[in-house]
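Quick one: this structure, given as structure tokens, is what I'll be asking you about.
Heads up, one of the protein chains got dropped from this complex, but the rest are sitting where they should.
For clarity, chains are labelled A, B and C in written order, and residue numbers in each chain start from 1.
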Amino acid sequence: MDTLISNLTILFLLLPPVVGACLVTVLKKKRVIGAITICTASLILIQVLFVVSRIISQKTITAFGNAFYVDSLSAVILLSISVVGFVAAIYSKNYMGRQYDNGTVDDKHIVRYYQGFNVFLLTMLVVPIANNLGVMWVMVEATTLVSVLLIMLYFKENAIEAAWKYLIIATVGLSFALIGTVFFYYANINTNPSEDAMNWTGMVHNAKLFDPNLVKIAFVFILVGFGTKAGLAPMHTWLPDAHSEAPTPVSAVLSGVLLNCAFYGIIRFHIVSSVAIGPGFSNQLLIILAVVSIVIAAASIYFQKDMKRMLAYSSVEHMGLISLGIGFGGLLGIYGAILQIINHALAKPLMFFASGTISQKYDAKAMSKITGIIKVMPITGILFLIGGLALVGMPPFNIFVSEFMILSSGFKSGQFVAVSIVILFLVVTFAVFLRHLIKMIFGDPSSEMKKSEMGKLAILPMAILGSLVVILGIYIPVQLQTLIQNASTVISNGGFA
Amino acid sequence: MDTIQFDILTISGAILLIATFGIVATRGFMDWLNAYRYQSIVLSGVTAIIGYVTGIWEIYIAAGLTLVIKSIIIPKVLTYVTRKLEIEFKLETNPYVSIRASVIISALLVALSYFLIQQIPFKSDQIVNAYLPVSMAQFFIGLFVLVNRRTVLSQVVGLLIIENGLFLFAMALTHGVSLLIEIGIFVDILVGILISSILLFRISRTFDSLDVGKLENLRDD
Amino acid sequence: MISNLVLFQIPILLFVIGALSGLLSRNSRLARLMIFVPSMIGSIFTIVFSIGIITGTPLKLTVPHILPFFDLEILVDGISAFFMLIIGLVSFAVSLYSIGYSKEYEIKKRMSAFGFLFNIFILSMILVVSSNNSFFFLIFWELMSLVSFFLVIYDHDKEENLKSGMTYLVMTHLGTAFIFASFLLGYIQTGNFSFDSFRHGSTGFPLLVKNLVFVFAFIGFGTKAGMVPLHVWLPKAHPSAPSNISALMSAVMIKIGIYGMIRTIFDFSGFGASPDFAWWGMLLVAFGSASAIIGVLYAVVERDIKRALAFSSIENIGIILIGLGLSVVFTSFNLTAFAVLALVASMYHTINHAVFKGLLFMGAGSVVSVTHTKNIEHLGGLVKQMPWTSLLFLIGAISISGLPPFNGFISEWFTLQALLSSYHIPSTILQISIAFASLPFALTIGIAAATFVKLFGMTFLSKTRSENIINIKEVPRSMILGMSILAAVCVLFGVVPYLGTSLISTAFHMSFQPSSPLDFISVQNNSGKSFANLSMPVVVIILSSISIAIFGFIRVLGGHTKKTTYGTWDCGFGSLNERMEYTPTSLSQPIRAVFKVFFKPHNQTEKESFGENQYLLKTIKVETVIKNIFEDVLYTPIVSSFVFFFDKVRRLQTGKINAYLLYIMITLVLLLLFVRLSNNA
Partner (left out) sequence: MLNMITIIIGLIQVLVILVLAPLLTGIIRKTKARTQKRIGASILQPYYDLLKLVRKDEVISDQTSWIFRACPWINFAAITTAAFFIPVFLAYTPFGLVGDLLLVIGLFALGRFFTMLAGLDVASSFGGLGSSREMMISALLEPALFLSIFVVAITYGGTNLSTLISASSNSSFLPHPQIIFAAIGLFIIILGETGRLPFDNPATHLELTMVHETMILEYSGKSLALMEWSQSIKQIILFTLMINIFVPWGISSSILLSTLAVGFLTFIGKISLFGIFVAFLESSVAKWRLFRIPDLIAIAIATSMIGIVLCYL
């Protein structure tokens, strides 16, 4: 009975995007397919909430034999995917509608967009729940392919360039991830050749017996591989291009969720490696890459001219912070990192949505051409400001809480050098990021700008995210606390809650 | 018996490496394609050897698949795509590092991969012993080709070398993970190649060139 | 009797109501009342509450589980209540003042955002001083910074304001980073974020940690307080803000920095009566003296009235820090009586500065709101059009110059006595250094008086220097009333020092005389004789009776004489006009010349000539510019080295995919080599 429920749970999780994609392909009506996608996304959200509530009570769900395995960590990722997917679907309707009115896209493109969007959601949903790490890899690679298609939806020069770089770099990176995965598998079958040797559950079970040298090399490959996809510097180079050239809702999903999915891969193997050889080694590497990411992101933001590129670099910074939290370890650090995953998934899409709306209004992405947003579109302006302040870690917004935890754990773990550098560059990021933001939000708009918002459907998703950003800054519901607590236990406790 | 087997393994690995060098050393796109085709044939032979040594029948299927997909379908697709292109792309004029130097660097990379892999305990597994460094060298060489070459097409080829290395690596280490995942990986690669072909097409249309140098609009400096 | 908890909640609720009604309102008189009346009532409750705490027992409460790891803990003890009292007092006056003041703003701006931010700003300050958990302290602290930042850039049409706002925000954030570090050291030692655990655990910290906790807190809170050389934001932000906000910021917000320092030093740095800590005090005295003298030197040559006031805030923070530092030194040598004296001096000056700087900023705001210029070169003669404002500004000016019988004199008297008491310290080098530190301090007092002669004289006295301010009127009654409250406090705290000293000694649980309003303040010397005495009420009695007596005496002696009004003597050249008057720049020229090493003044000449011929000048403009050494020597090099680094980093993003792949390759190889080589070793 219980297995049946579990199987159905997973099935209903994966069914909506499949059905959605099919319906979009069949119906092809511009008005309908947007609504369908919103339905799909909301069904996913509801189902994920159900899954989360089950996870809170029973910690793990296993379905279809051993094919799917959901624990608290997966649930956190699922939660971020579903929330961002939901708001992105709502936002898409308005955004793509306007693109259509502009003549930027035609009917064919819109159908392709919504197909891609549904498939993209599907692939991402599978990543955190697949028990087989090979399947996980396949799905991460699949997300790359789908998102490349979504990025090159417009046949603009820049979009094609970005898509190309993304494709090549991500594929190369992920091939390293596969090498790492296979190495782990090899380590596993060397000690215990069994059916589920490729499965996460099987792997973490035997991890204590793995050969240390093998694990180290394997983890390096994993880190570089999934790190490329997760946007850790210096493998992040594709990220600003891809995120800035994609259609805005896609940028939001890429930045808010896809990076998390890739990072999820790192976390899984980090757990295995910690069990195998103790957390010291992988922590060390995570901290190094994290510091490099934060420094490079901070430095790159200063000279940015394009709004979305700037946001992309900010994603690099936040992935750095997440990896820093995991690397510092300790309950506080890991908790902070997981909270950071959620917080970033809320704040970054908010910023992307706002920036998309703003670029449509001003007909420009260059920040120098945008001034006085607060006067032209007050609500969007305030939401943009809230998102920006959250991103730079200003209280009382949510990211401050997680950053506080991460940095505290850094002090606690005695990594003073790393923490000092990070704090310095967080201040630098704060300065350079806000400098751009404030120039755009305040000041006098040019006289021909008419004061108006861009429609309720554009505001709604931002308002949802904005209120979550504010609320999570001062209050985290007990259920969410429990979930994150369990997820951090999964990481710190060798994979078991 | 074991030593003979090991010799066979080593020699086939060496042949594979030489085939890989062939790709590094050639200039024109058609030459690469041919070199790639040869390399894939060698690869499928190597796969068959692995199948023989381990006695797992699934590996023969994989070898067959490799032969079909890599030495026939992919070159065909790429030839088809490039034939449609109307611009001059056949000869790459100037890689960052000259061909002679690249060959030497590739040799160094082979040495590097032997050095890096040394510490892994292979136990008595001769297949791993023989092929792991070879496949590792293939990654590095593939990556080097990607770094060094300046046309979009050559980068696809670099990617293909890496995929070949990956395939060999997976085979050598795991003797076939499981057919399902293997197929998944194959499909991924195929779709990847397909998408990159579409992109190739787009790039040549939009930029009137296949030079990656044209793809430098998005940058910070 | 209403419980303390309710009294604490009422003002919070009122400020929230004020904030929300601000958001919901449109521009109108009603809206202004809806914004500022709640904040006024809230401030009154704050005052009542804090006096209740000072005289009664501390309020403590905990709201657990709203966030993981961090409980919202509130503790209002005497120290918090003292600062809360300052907040309440000044914000009451400022709220009252704002009812009239913001009318001016309504014409060009929406009030809704302002009303929201204004109320939240006051609320955040109250919450900062009452929080008892480092996490929530930082939340409220940054909220305070953020809200005040928005208020600074409230006139965001001017790019200059945005820039000063940015400087402010970045500097204060940098400060927060240090505060954060200081708290985290406590956290490492105690494993808890609550101030309570710091408080109990701090005595057990290793000396190094204690020192680090102090130094980080010193830098962090010093930034907020506007201590030199971390003061750069202050003279930019305060003038940019609307004047009522400048008043709040300068009078109250920078005091929260002082609060933080006191909290850290006396509560959770493990500070105690040991000569190990004497250098903390000396550090405070050194930076305090530097702030005082540098602040006042910039103030005296300044032409922008609000900038001058801002620099003067730096000066006064310096004086407060000197007092605080002396208190630390005395405590570390276990000279309790003098430590109390120095702390009273410091806290007395804190409350005084809050009062008179609030008053002065409001006065300046009144002037700016009717004349629309902050440059005193264009002002003058306002005493006739604005008699009330000028009188109130004069009271502020006399107080801040440290002249009897107003409050500034009292706190400076205490500070001087504390400096003199340094001869009790059993260390010659400290004795001499503190004695020498009194040199910049005394110089500061002298120049401060000159500064305010200049500010008041040039703004309110003599002839109007520009034509467009001739037909101006006195400001509305609510503004006058708002200023009068603080002016009354200035007088009250000057004439009856008992009010201040008893407040401080009760709040800080110390014993200090005088024991009744009319009693003498006295400082004892070694032989038990009185070292110094002061009784301000009697001084005021003498002063006023002499005034009456001499009036009568002269009248009797000279009889009734006529008074004729006639033009100022002009050496017979004909009518004097405003171009012949002394300008503010020329007024401060001697001081600028004496300190030319510091100011490096030079004249900038702009010439505009007719056509080609450079000798036929159409206009010539000469401006005396002084160098800002801190920006030139300290900040500009730091910023430009960062920008240099940024420039190098952005070169990495070349746009070449080959380069990108190379980075991946290099990373991979390096990490693999790292693994390989670390294994061999």
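In the analysis below, a contact is a pair of C-beta atoms (placed from the backbone, for glycine too) under 8 Å apart; a residue touches a chain by one contact, two chains touch by 3 or more.
Model, not experiment: these values are computed from the prediction.
S.K.: Where does the absent chain make contact, in terms of the chains shown?
M.R.: Contacts of the unshown chain, counting the full complex: C.
S.K.: Out of C:L24, C:L207, C:V538 or C:L670, point to the residue that touches the absent chain in the complete complex.
M.R.: C:V538
S.K.: I'm checking contacts with the chain that's been left out. Which of C:F436, C:F610 or C:F644 qualifies?
M.R.: Looking across C:F436, C:F610 or C:F644, the contact with the absent chain belongs to C:F436.
S.K.: So which of C:A337, C:A450 or C:L673 would be touching the chain we can't see?
M.R.: If we include the chain that is not displayed, C:A450 is the one touching it.
S.K.: Quick one: say which of C:S274, C:N334 or C:S586 touches the chain that got left out.
M.R.: Going through C:S274, C:N334 or C:S586 one by one, C:S586 is the residue touching the chain not shown.
S.K.: Please give every residue of chain C in contact with the chain that is not shown.
M.R.: Contact residues on chain C toward the absent chain are 300, 381, 383-384, 390, 394, 398, 401-404, 409, 413, 416-417, 419-420, 423, 428, 431-432, 435-436, 438-443, 445-447, 449-450, 452-454, 456-458, 460-463, 520, 522, 525-527, 529-535, 538-539, 542-544, 546-547, 550-551, 554, 557-559, 561-570, 576, 580-582, 586-591, 593-594.
The criterion applied here is as follows: only the chains that are shown with their structure count from here on.
S.K.: Are the chains arranged, by touching, as a line, ring, star, complete graph, or other?
M.R.: Contact map by chain: complete.
S.K.: From the C-alpha centres, identify the chain that is farthest from chain C.
M.R.: Taking each chain's C-alpha mean as its centre, the farthest from chain C is B.
S.K.: Would you mind pulling out the distance in Å between where the CA atoms of chain A average out and where those of chain C do?
M.R.: Spacing between the chain centres: roughly 44 Å.
S.K.: Provide the C-alpha centroid distance between chain A and chain B, rounded to the nearest whole angstrom.
M.R.: Those two chain centres are 31 Å apart.
S.K.: Counting only residues that touch at least two other chains, what does the list for chain B look like?
M.R.: 116, 119, 143, 146, 155, 215-218, 220
S.K.: Of all residues in chain C, which are in touch with two or more distinct other chains?
M.R.: Answer for chain C, listing residues that touch two or more other chains: 650, 652-653, 657, 661, 664, 672, 679.
S.K.: Per the contact definition, I'd like the list of chain A residues that touch chain C in the complex.
M.R.: Within the complex, chain A contacts chain C at residues 164-165, 168-169, 172-173, 176, 213, 216-217, 220-221, 223-224, 228, 234-235, 237-238, 240, 285, 295-296, 299-300, 302-303, 332, 335, 374, 389, 394-396, 400-401, 404-405, 407-408, 411-412, 423-424, 426-428, 430-432, 434-435, 438-439, 442-444, 473-476, 478, 481, 484-485.
S.K.: Under the stated contact criterion, what part of chain B meets chain A in this complex?
M.R.: Its residues touching chain A are 116-117, 119-121, 123, 128, 139, 143, 146, 152, 155, 159, 162-163, 166, 169-170, 173-174, 177-178, 181, 184-185, 188, 191-192, 195-196, 199, 202-203, 206-207, 215-218, 220.
S.K.: Which positions of chain A touch chain B when the two form their complex?
M.R.: Chain A reaches chain B through residues 132, 134-135, 137-138, 141-142, 145, 148-149, 152, 155, 157-158, 160-165, 167-168, 171-172, 175-176, 178-179, 182-183, 185-186, 189-190, 198, 211, 213-214, 217, 240-241, 244-245, 300, 303-304, 309.
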